[in-house]
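Data first, discussion second: the structure below is written as structure tokens.
Here the complex is missing a single protein chain, while all its other protein chains stay put.
Our next item is chain A:
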Amino acid sequence: MLSYFLRRLILVLPVAFGVSIICFLLVQIAPGDPLTAIMPVDATAEEQAAMRAAYGLDKPLPVQYAIWIGNLVQGDMGRSIATGRPVAGEVFGAVQNSLVLAISASLIAFPIGVFLGFLAGYFRDTLLDRAVTAISITGVSVPNYWLGIVLVIIFSVQLGWLPSMGAGPGGSQEWEWNWLHIRHLVLPAITLAVVPIGIVARTVRALSGDILTMDFVQALYAKGMSRFDVLCHVARNAAATALSVMGLQLGYLLGGSILIETVFNWPGSGFLLSNAIFQRDLPLLQGTILVLALFFVAMNLIVDVAQAAIDPRIKRN
């Protein structure tokens, strides 16, 4: 197990290197100019050229990459062009806020999704199954930014129960575990949870439904095992795949909540990313994408290792 873990860990390095190149090049491909964020649009061509040189944007791409990666390995992610602040501080602060949101959404979505999925799988082809399937398809299909706006209209504007924006009172971005902050989390977390509820429910339904038809389940019943014990066996068999789906979902929740964070003005990585995209803030964009991509890589690693630990049938060579 340890050797497997180490092997997987070593494999992460070339992946991370590849990710860094893709991150760097992707943002260069996009048309646009980072200088628009820091210069009046009507600055002269000469002034723009001087500014481009000052930020090293006139250098060939391989040179820019070498400088960027060189600084990166020394722990320096550079400075945002738009704000002049260190990228690391901006990105890690935002990722922390996104983690709060993603984990909260997961805590809502995964138990509900698993429960609904099991229910549908166990009562396959019944009215209950169809109801759960309808719920999960709705969850996956409803545009979550639209749902977010609807929830804001109901609970913030009409009822005035919950705030509609920010991560804390007065637009605060420093997360604290108290009600004043948690009430800002409720609506975005619920909105964000809707899609993974659908995905997890559908996955678990399919898995549990298939496993329940397997011969070993009949054998367990034949042995006189109680229904609950049999279900525990089914759950264990389904766990590895379900876990990998949930792990990837957590990754998506962290990086893919741009729309939700924008609707709720949640100061997370998605919000940061969307602003960086509009401003073509290359260092911030590269830093944010890199951190999110590496988080995804790390999640994959954790899920792989956890799968191997849970399911001894999974052989790792």
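The criterion applied here is as follows: contacts are C-beta pairs under 8 Å (C-beta built on N, C-alpha and C of every residue); 3 or more make two chains touch, one makes a residue touch a chain; residues count from 1.
Just so it is clear, contacts and distances are computed from a predicted model.
The UniProt record for the undisplayed chain lists the protein name "ABC-type transport system, substrate-binding protein", from the options "ABC-type transport system, substrate-binding protein", "Ligase-associated DNA damage response DEXH box helicase", "NADH dehydrogenase" or "Acetolactate synthase".
From the options A:15, A:38 or A:302, the residue with contact to the chain not on display is A:38. From the set A:14, A:62 or A:84, the residue in touch with the chain omitted from the display is A:84, counting the whole complex. Among A:12, A:99, A:165 or A:301, the one in contact with the hidden chain is A:165. With the whole complex as reference, residues 31-33, 35-45, 47-48, 51, 54, 82-85, 90, 149, 152-153, 156-157, 160, 163-166, 170-173, 262-265, 267, 275, 278-280 of chain A touch the missing chain.
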